[in-house]
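Below is one structure, written out as structure tokens, with a few remarks after it.
Note that one protein chain is taken out, while the other chains of the complex remain in position.
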Amino acid sequence: MSDNRFYDSPIEEVAPGNTFLDSNELVLNMGPQHPSTHGVLRVILKLDGEKVNGIECVIGYLHRGIEKVAEHRTWAQFGPFVDRLDYTAAVSNSLGYCLAVEKLLGVEVPKRAQYLRVILTELCRLASHQVWLGTHVLDIGAVTPLFYAFRDREDILNVFEKYCGARLTTHAFRIGGCRWDAYAGFAEQVLHICDDLGPKIDEYRDLITGNRIWLQRTKNVGVISAEDCIAYGITGPVLRGSGVEWDLRKKQPYSSYEDFDFDIPIGTAGDTFDRYVVRVEEMHQSIRIIRQATEGLMEGPIIAKVPKVIKPPVGEVYVSIEAPKGELGFFLVSNGSAMPYRVRVRPPSFINLQALEKMAKGSLVADVVAIIGTLDIVLGEVDR
Amino acid sequence: MPEVPDGNPPNPVPAQAATTPAAAPAAAPKPVPQPWDCELVQQLKNSYGSGIHDAATFAGQNYLVVDRAVCHDVLLYLYQQLGYTSLTDLTAVHYPKDELPFEMVWILFSMAANERVRVKARFADGESAPTVTDRWVGANWMEREVYDMFGIRFTGHPDLRRILMPDEWTGHPLRKDYDPHKQDEVWVRKNLGIESGQ
Partner (left out) sequence: MIQSILRYLHSDVTPGVAGNLFWVVVYVLLVFAGISVGVIFMNWFERKIMAHMQVRMGPMRVGPHGLLQPIADALKLIIKEDLMPANADKIVFWFAPVCVVMTAFCGFIVVPFGPTHAITDMNIGVLFMLGVSSLGVLGVIMAGWASNSHYPLMGSLRSGAQMVSYEIAMSMTVVSAVMMTSMATGTGTLSMIGIVQAQLQQHTWFAFSFFPVGLTALGVFSIAMVAETNRAPFDLPEAESELVAGFLTEYSGFRWSLFFLAEYAGMIAVSSIATTLWLGGWLRPFPNLLGGKNWDTAFSLVPGITFVALAALCLFYFTRMPSIRAMRADARGLAAFGGVLGVIGIVMLLPGVRVRVQDIYWFTLKVGFFMYLYIWYRTTFPRYRFDQLMKIGWKVLLPISIGVVIMTALIGVRQELLALVWR
């Protein structure tokens, strides 16, 4: 079969220049079905004993042609497709797409809608980080924090369900604002989550951070320097873990993020442990933002006046947001018709995953799993 | 204790009545391309002259349309002299009816200046584009995806092969002449054992 290169093709294709008998190198195939690769990711490892000499990712198992589909749907119809990119953080994707189309249209979203969007997006950032935390820690062997993280995520998903009817693929926003207003009791429920979740995040931290086994498994594992991050185009917590203070919510604020007061956690060593600390601290900061946004939620309309059939002017825009995984960008090309001419999704997971080869080379087999986890990839976004 | 949602639809807080149009912000004027002139554009025009076909701003976003012969040099210039050290995105658009149907788009970013710039260049069908992997390692997979989806080859790319589609797939899906329902029947029949279109 075509992509069973490992089994059918001679070793030459997969590990060129290496005949199996000559060296001690073992070519090991990991995936695409595997409990720990967070989706259908196939990784081909060239091992010398335990040490990884080379690593190659084979992706495309979840390619659904979303960008092609976009050219055959109207601008509004494409909204639900966008949720399926990074399905653990669907609200974020929706925000990015809506912001891009609104920029193309020149529409200004009302303040209340912007605040609502911020609340829901930050809640979704919390949910996404909880999934990351649970699965990453599970890969390294600690089975319990997964259940704690998912239990707490239920509260957030309940909010989504009450708001828009869906837990995961929410299609929360529309072009021009929000479809539904905050329901009765929304503020109380969200503030309750903020109060509850802070100590619970500290609970996860206590279970994991000081644990010497955890420290041994994550310190100096998967180190990537700041220069390499920028050369690879890496964004998000991976970039911040390497010490670069870069967060689009602060540097290029969108949707009223400039109204809120929050910090950007930065790591120093660029290893797995620093990225873990950065993401956990980001969860605390998200709670801060949500509290400010909920308390400051003002009255007003929730959607701008947008024509029924959206026909943006001819032109292109690139708009990006700080999604939980990194910089999620939408490059939209419009030719004036009701359907997009081209939608390009700039996927943070796809671009971050390139660095796997650099980060894992020279490390041990058991670390590869940790590194894939720390990159926090979602195959829906990698493959689209 | 947050309550588990019941089956009833949420009761929305009554929004502002639609009879107060003043509440909705006035629609901003639709964006039009404006010519973009600044020091950066001046420097580029001085260096590359007619290679820079156009420099404009649309919806507040600056872009340059350059000639395909100088596009690699322009990108390098932006990187080295003007500090655009980040390659945010690299993609292509297909305009089948145009004389040069493929438009390569590079989106560069300068962290120091917090500025983005888009560089676009047109290529003919079958023509190769220059690679930027010598400067940005992260362009590797992005160029592979452009090759996979559009068929544009990149001279100097270390490992140009398909990335999202299976290796033996024929056809480049994001081209406009590729029907969205089309499959590579030979591949599907051979590897999945079914007739495509099911």
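Which chain is which? They are A and B, in the order written, and residues in each are numbered from 1.
Quick note on the criterion: a contact is a pair of C-beta atoms (placed from the backbone, for glycine too) under 8 Å apart; a residue touches a chain by one contact, two chains touch by 3 or more.
The shown structure was predicted, so the numbers you read here are calculated from the model rather than taken from an experiment.
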If I'm reading the header right, one chain is hidden. Which shown chains does it touch across the whole complex? A
I'm checking contacts with the chain that's been left out. Which of A:V137, A:V280 or A:L297 qualifies? A:V137
Considering the whole complex, which of A:H72, A:R151 or A:K251 touches the chain not shown? A:R151
Identify the residue among A:L41, A:V343 or A:V369 that touches the chain left out of the display. A:V369
Hidden partner interface residues of subunit A, rising order: 26, 28, 30, 34-36, 45, 50, 137-144, 146-148, 151, 207-208, 211, 213-214, 216-217, 364-369
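The criterion applied here is as follows: only the chains that are shown with their structure count from here on.
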Can you give the whole-Å distance between the Cα centres of subunit A and subunit B? 20
Which stretch or stretches of subunit A touch subunit B in the complex? 1-3, 5, 59-60, 63, 65, 67-69, 71-72, 103-108, 110, 155, 158-159, 161-163, 180-184, 186, 189, 192-193, 228, 230-234, 244, 246, 251-252, 299-302, 304-305, 312-313, 315-318, 320, 327, 329, 331, 333, 341-342, 344, 346, 350-351, 353-354, 383-384
Per the touch rule, the subunit B residues reaching subunit A in their complex are 1-5, 10-13, 15-16, 23-25, 27-33, 58-61, 63, 85-89, 91, 93-94, 105, 107, 111, 114, 116, 118, 136-142, 145, 149, 162-169, 173-174, 176, 178, 180, 187, 191
